[in-house]
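Let me give you the structure first, and then I'll get to my questions.
Take a look at subunit A:
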Amino acid sequence: MASYTIIGFAIFLGALFVGGGILASMLLAFRTPHCSNKVQAYECAEDPVGDARIRFKVSYYLFALLFLIFDIESLFLFPCVKIFRTVATQATALSPTFLLGELSVFVFILFSGLLYVWKKGVLRWE
Partner candidate 1 sequence: MTEQQAGLAGDIMENGVAMTVPPGFSIDRREGHTDEYFLNMGPQHPSTHGVLRLMLRMDGENVLEVVPHLGYIHRGLEKIGENQTYLQNIHLTDRLDYLSSHINNLALCLAIEKAMGIGVPERAEYIRVMVCELQRIQSHLLWWGVLGMDLGAITSFLYGFKERELITDIFEEMCGARLTMNFFRPGGSFADVPDTFIPRVRAVVERMKSAIDEYDTLLTNNVIMHLRTKGIGVLAAETALAHGCSGPVLRGSGVAFDVRRSDPYSIYDRFSFDIPVGTVGDCFDRYKVRMEEMRQSLRIIEEAAASFPGGPYRSKKYATYNLPAGSYYSQVETARGLLGVYIEADGGPKPYRIKYRSPSFANLSALNDLAAGHKLADLVPIIATLDVLIPDIDR
Partner candidate 2 sequence: MKTQAKNIQGRGYPVERGGFVPDGQVHWSLAGYLTHLVNGCLSLVKGMGLTFGYFSHPGRIITQQYPENRETLVMFPRFRGRLALVMDEAGGAPLCTACGMCEKACPNGSISVLTRRDSGNRKVLGRYLYRFSQCTLCNLCVESCVFGAIRMAQDFELAAYDSSDLQLVLYGKEE
């Protein structure tokens, strides 16, 4: 736990470093007079048509969902691979073949999920 406390402390210092930099620069920097052009969103020097906060294609979000599934699944894999070597190299009740089979089942489930979404055309970027 101590190591994570250190990390928390590091994050705090890091954010301070970055945020402090931005704050310092804001005090130091120039300011040109305000005008409507200046604060307009840059769209190749033209007036933007419509709002920039548009409803967006669902394909991006599908990838986000996929990521969620696969990332979490691969995290479930984590304990498995973590002890894999220890178990495999030590004489335990589990036979190496069984271990490998277990890993294969895990990977296979993930892979079949991938195959399913592939087949479903989720991976096709429209």
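Criterion applied: all candidates are chains of the complex that A comes from, given by their letters.
Here is the rule we use: a residue touches a chain if its C-beta (ideal position, glycine included) is under 8 Å from a C-beta of that chain, and two chains touch if they have at least 3 such contacts; residues count from 1.
Worth saying up front: this structure is predicted, and the values here are computed from it rather than measured.
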Out of 1 or 2, the chain that touches subunit A in this complex is option 1
Per the touch rule, the subunit A residues reaching candidate 1 in their complex are 43-51, 54-57, 59-60, 125-126
